[in-house]
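Left out: one protein chain. Kept in place: all the others.
Up next, chain A:
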Amino acid sequence: MPIQVLMPALSPTMTEGKLAKWCKKEGDTVAAGDVIAEIETDKATMEFEAADEGVLGKILVQEGTEGVAVNTLIALILADGEDASALDAAAAPAPAAAPVAAASVVAAPAPVAAAPVAAVAAGPAEELDPVILTKTAYSGPMPDEKTYDKTVRMTVREALRDAMAEEMRRDEKVFLLGEEVAQYQGAYKVSQGLLDEFGPKRVVDTPITELGFTGMAAGAAFKGLRPIVEFMTFNFSMQAIDHIINSAAKTLYMAGGQLGCPIVFRGANGAAARVGAQHSQCYASWYAHCPGLKVLSPWSAADAKGLLKAAIRDPNPVVFLENEILYGQSFDVPDDPDYIIPIGKAKIERPGTDVTITAFSLMVGTALEAAEVLAAQGISAEVINLRSIRPLDVPTIVQSVKKTNRCVSVEEGWPFAGIGSEISSVVNEQAFDWLDAPVRRVTGVDVPMPYAANLEKLVVPDVNRIVEAVKAVCYAS
């Protein structure tokens, strides 16, 4: 059976092309790799090489022919031992119906791309539900959190350090790396004491080389280690964002589930004070946008400890957004070796009946202050500490809004496509009929952070702006 030569697709988008020139004549011997024709695609003129050896028996599409569809039979190659009498039989049937030549699979019909698209489109209607479409972005229903009787007072800084130390004692594969984490004891003293306890093998001072050490840590995680990468601040993670997204977040999927990346990226996020535009940015919505990542942002020391331990134990890449201003604040933390917070669980910090305020990180404190002010004015605000940005605890938010019928989201980040946009959207999708007012967003102002103290103060959400937003959705004056 002669080998069938089909019109090839020579670019990702080519459906037909011009057979510009035959480089071999009928009767010529061809070897695998020989250029047999030149074909004009939608982009360029390409050389077309033979994939089999034999004698070019018959040319079926003459040179100069335009609009030749991909997979049209254009020539026949006689294999070793075949003569011209084999040609007539081979040329007659449609290419799709021809039997597969022993040494070649060219005769198989090409199921050009349409099939997978159709399969998805034909899937069950429920797959178009927005909750399903964002399956890994929203939490499912979660059991109630464990309560702890005994607590101890500590700063957020100490809580983060203790979380790392406890997990490093628990698992030899956990190690910390970053700039100034070891000998300097942490640029913000978060890793204080860790070098003394665990030594330089597990507490690794890196050069100032964010892209390099982030990629290196992701590679180590592919091999089963559990790195904690400290960014001195998350502003510098932009140098490394390719490895956070393309290497850490996507590999499990690209590998069909056989290779994951258990890694934590942590550090100070958001504005500190008077450090200017390049050092004052919230990355919550940047990272929360991406499937394959979990994104956490603690407020209290209890959040910090329980969530960081959960992040380190999680088999997935976790972005852990801390806040420099919070490092020195003290909170009560459960005094229990098994204390941990499940990822994806928000916390109602203050129950209320008139409005739901969502916030995370530093803004939780500001929202709680605003709730005090509002209480004095007769408005009962329920304050939700999101803790987990992705997955987002949508059930807790929606349940609260169904009770209060009003929602204000608070965040330091910019408004466009921010966390508030997502909350507004999901409340719209899941609690529209319960809303008595449109959802309002209180966000950082849509400008790079200014240096001047008075201007900076205008950018970051404060108690007053939250109070005003709440009054607006309550139609109160």
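Keep this in mind: a contact is a pair of C-beta atoms (placed from the backbone, for glycine too) under 8 Å apart; a residue touches a chain by one contact, two chains touch by 3 or more; residues count from 1.
By definition in this document, contacts and distances are computed from a predicted model.
Student: Any idea which of "Pyruvate dehydrogenase E1 component subunit alpha", "MarR family transcriptional regulator", "NtaA/DmoA family FMN-dependent monooxygenase" or "ABC transporter ATP-binding protein" UniProt assigns to the chain that's been left out?
Tutor: "Pyruvate dehydrogenase E1 component subunit alpha"
Student: Check the options A:Val61, A:Ala220, A:Ile325 or A:Ala437 and report the residue that touches the missing chain.
Tutor: With A:Val61, A:Ala220, A:Ile325 or A:Ala437 as choices, the missing chain is touched by A:Ala220.
Student: May I ask you to list the residues on chain A that touch the chain which is not drawn?
Tutor: Contact residues on chain A toward the absent chain are 6, 8-12, 14, 32-33, 41, 43-49, 51, 70-71, 102-106, 108, 110-113, 115-116, 119-120, 122-123, 127, 132, 135-136, 175, 201, 206-207, 209, 211-225, 242-243, 246-247, 251-260, 291-292, 294, 313-316, 343.
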